[in-house]
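Notes follow the structure.
All protein chains but one are shown in place.
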Amino acid sequence: MSYNIAIASGKGGTGKTTVSVSLFQTLRKELGGDVVLVDCDVEEPNDALFFANAKLLHNNEIKQRIPIIHTDKCTFCRKCVEYCEFNAVVVMPSVEFAEVNASLCHSCGACLVACQFDAITETEQLIGQVNHYDTGLIEGKLTVGSAMQTMLVKELKKHIPANKLLVLLDAPPGTSCQVVETVSDADYVILVTEPTPFGLHDLKLMVQLLREIGKPFGVVVNKSGLGNEEVYQFLDDDGIDLLGNIPINKLFASNYAKGDLLNNIPLEIASVVNQFTHKIMLNLGL
Amino acid sequence: MKEITVLSGKGGTGKTTITAALASVAQNAVLCDNDVDAADLHLILQPQVMETNQFSSGWKAFVSTEICSNCGACIDNCRFGAISQTDGLIQIITYKCEGCRLCERICPSSAIYSKESINNYWYVSNTRHGKMVHARMGPGEENSGKLVTKVRRRAREIAKEQQASFIINDGPPGIGCSAISAISGTDLVLLVIEPTQSGLHDVKRLVELVRSFNISLYAVLNKYDINVLVAFEIEAYLHSENIPLLASIPFDKAMVESMVNEKTIIEYLPASAITQSIRKVWEIIKQ
Partner (left out) sequence: MSKTVITSSGNTLTSKFDKRFGRAEFFCLLDEATGQTSFIANEFKDANHGAGTKAAEFMVEQQVNKIISGDFGPKAKELLEKFDVQMVILQEELTIQAIVDRISKK
């Protein structure tokens, strides 16, 4: 069984990718191929941008099952309409019309169970890709126009090799279902925040979520020096582990901007990353 | 009435800060926070809530263990892996439940029932810059796209009632269901881009999505001096896509300080160059 660590934030742009990528790079020196980084921000996956020379090994097309109603067999009994909780099935007996509205379909299969006349079969619609890179990065990428991001995260997780010691999951921003899907299998969650009112507000939402689903977590404060001190007070009052404090650094921000993060990690950031690496290795019993 | 939506693809580029700034220069606008999942606009605009509504994000299944025969038919039919059997007992993993109610329908003992998930609220409020429609989604809830549609619909009704000239929407990050719901039917999308490779990569995917709706696009480059070379690359990209770049705003800690002080940048530094740039942006997009 792998040990899974998710990196999440609530607010976007706080530094999830920076933390995920630098943590991965540092751990790779210790664990080699036994660690993988999985980019679960399928709407906007960015981790691959920081591995300029990474080669794509292979990819999987991820498809959603969409039912099709064959009107030659359909008796227009409307049982499938009754079963569909998402109002995705339209059946009009008077004009012998039956159709599934793919954009409303959740692929639950209820209409297939409902139909007693074998009039419904399924076809597939592309929702995204899972890309496997030689650097140990696995990335989910949603097809532009698809609204099935949560289903893609779920499918992406099935493509993570089971024999790895450590899996790092870079989560999407927000606190909705796709974030829950990402953190649900994590043994530990690293929350990345920034010391601003927006950062703190969204951090509180994430803390509430993780407590509800019972996940242990700690917080990294990124861009410290910006904003105010309220986040530290919150962590202190709530007894939350402060895993690290990454100072705001314009040179580092500029390197991040051009996609060059791994070659020039400033000392202060490297030391924070080394600290969690050490903690993680201890947790793994290594 | 013109509806303007601020989007970015990547999170943290400054959508909300810019939206709040536009709110304080626009006259006769209704404001709407479309980022229902991690809503932040209220932190600057400090709304006084006038109307609270509950939103159901769908159904969740539950088992009556005293009736359940533990036959496992529900497990075989659930495509979401939301039902497990531990020590012979059927259990629903609530956060994995999609709310399709198939298990409820096929259960031979009628031991499964569903409850609506109603831990979501949306509000109509007064702010110093006009009426605002916003929401608070329960953490981990589904259907954020539907809630976006709901707040936007209410914002449009209010705009009609008040004969407002504009609706300004603060959009969600990403390109998935919430972003699609935020784009659909709006009149203009203003992109807030930061000069990073991630920012560029993400905005390209967003532009592809917005183009499929045939909506006009404008851009603002925020924190442009973080990396001037990447900023050039983004300018070239915008040029090739015929997307007008309306302003390049430098990185300035004052943007964060204004947020800490619950003010828009316009209110915080009325005479600054940033304020002037944002006024200029508004003059163009309001046309």
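First chain written, first letter: the chains are A and B, and each begins at residue 1.
In the analysis below, a contact is a pair of C-beta atoms (placed from the backbone, for glycine too) under 8 Å apart; a residue touches a chain by one contact, two chains touch by 3 or more.
Owing to the predicted nature of the structure, the values given are computational and were not obtained by experimental measurement.
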Per the touch definition above, residue among A:Ala54, A:Cys77 or A:Val90 touching the missing chain: A:Val90
Among B:Asn34, B:Asn77, B:Thr127 or B:Asn143, the residue in touch with the chain that has been omitted: B:Asn143
Footprint left on chain A by the chain that the document does not show: 86-88, 90-95, 97, 101, 103-104
Footprint left on chain B by the chain that the document does not show: 56-58, 143, 146
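Quick note on the criterion: only the chains that are shown with their structure count from here on.
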Euclidean distance of C-alpha centroids - chain A vs chain B, Å: 17
Parts of chain B lying in touch with chain A, wherever the complex brings them together: 9-13, 16, 37-38, 40, 43, 58-59, 77, 79-81, 95-96, 98-102, 105-106, 137, 139-142, 144-145, 172-180, 194-199, 201-202, 205, 208-209, 212, 226-227, 229-230, 251, 253, 256, 259-260, 262
Chain A to chain B touching residues, read off their complex: 10-14, 17, 41-44, 46, 49, 83, 85-86, 106-110, 113-114, 142, 144-150, 154, 172-181, 184, 196-198, 201-202, 205-206, 208-209, 212-213, 226-228, 250, 253-254, 256-259
